[in-house]
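Rest of the complex left out; these chains stay put.
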């Protein structure tokens, strides 16, 4: 821990730090990232809050950004859209949060006022949506500015655990809303989830809110499948041999699954989902796709299915928070590695080699007692 | 009208005809059809009814069959899955219909007992589904055997008009269930329907049950578009120039439509629908597709849309019947041509040249007063 970190820990008391800089993970074009000095964010608009980050994590999307796949992210951007922290400053228009409040930062920024927000589609907010670590600076830093704070922060519960709660920033609502809710998982259903990475596992955990009779987990990696087993998967299929769809159809006696959740983002995994969805079933896409896929409408036109897409809206975060607090969901299970924030370069290496490292979610902590 | 027809008209009284043959439109492989003698159908199972057909019509699907596109239809099959008639015989297991009852024949045969029927997915009935004029003989004939009659017939209302009611066999529930219900049309919505043929027009008529603010009709044919105008379309777009999607986006100020209904069945028309569906919108496929389509998940993955497919279940037929009887829906508008059943070869020619002939639905009547 550096001297600066010590100082910052001290600053968790109301006494504000006088420093005007901070450390942050900055994107410098495809393949390039650095942990470097940046100016501390300040209030720009009446709805803003500045949050001192205590815990953050890395998302698969951050890896996509680093590959240069997300053109909206430009050189100089501080990455990160997940985090827990303490409110340091608030604008005059913020009514729900005060300096000193501990908060969960949502990956989606919501003005709450536009037509999309009124329809609970915060993902398409006309003044927000996914902007953190994308079109504005993010949370893999010591401080972050959160616009539309009233719509974009959630109170951290008194009895909460930061490692668990940071999963509410993105991964849990994403798996739940895009996979489970859109897939309309119901008691007694047979569900298949293609992809046992963090998002697929978040779908696996939250699918169990609705008591499906069977959850089939499909992945190329036996280690991840083994984790899925401990998370409640009832059947594991390693798809390396290209016969995953056949196996699912055999398992279901030719019927297919009620719900197929795509949690990878590739044509091949979407193809498995198409092949296994039962007549009357739902195919819920969660994966981020970079190319078109072939949709077999010549087979599906008369199958009474629904295919859904969704960027997480984070409208279910308050509900997920209740379920976590009730003990029915333990998201800290997803955490495999822990780093100090100033070791974030190493954390990215570990997360980037997720399969080899057995990494799921990697916790980043700014120093000091939590 | 032949002597045989006269006899048959006389037979509309309970006194059964003693003839054992009838005339029917028979498929003899791709491109071949004939109006010829066939044995009259008889009760085979306790749930069967034999219906003397008074009115039938031709469906676009019949043209597909004649092109050889529907391999389940084999040489010797009597075509037709729509019709009005009078029950001539019933099996011992039929409880809801009696000899002499006038009935609407559903294009979908439903046992009502299997798991799919219990879930209101009659289209996938394990002992029925679309079988008439497909895997068993159909309704373009003087008589037809209807299996599972209790689930596959509807009482013809006392005050009904046969031309209107025969639209309840297939086209109205298809446009309504696959297009309007799956598209979740709501008051104030902007709806686009691609394809102004009979099915697209059925969707247009029934979409108005839910008071959308605008209905954009897209087709290559100005004559059909003009008909759509009289049926309630608020904007017409001729897509000949390949710029239909651009126009819709301009019309909607870049937002796209709440509901896009595909009523053609081609990759190009599906592509228009993908391009115009708004964030949060629904793309309801009604068209019968013969090939895969390219699905632009790289654009759609974060758009919060739903794409649905459906073979009509005809579960809404009783409701549609109520709406027709209330005068809020006039399906006979869809009728453009009328033929005696024995002129069905000519009727097929007319319907097959729909665009030139301005043909939508073609009514076929077995002789005698209706």
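Observations on the structure shown:
Letters A and B mark the chains as written, and numbering starts fresh at 1 in each.
Definition applied: a contact is a pair of C-beta atoms (placed from the backbone, for glycine too) under 8 Å apart; a residue touches a chain by one contact, two chains touch by 3 or more.
Since this is a predicted model, take the numbers as computed values, not measurements.
Here 2 of the identical protein chains are placed; the entire complex in the file holds 4 of them.
Note that only the chains that are shown with their structure count from here on.
A straight line joining the Cα centres of chain A and chain B is 45 Å long. Contacts from chain B toward chain A in the complex involve residues 116, 119, 121, 123-124, 182, 265, 270, 279-280, 285, 287-298, 300-311, 313.
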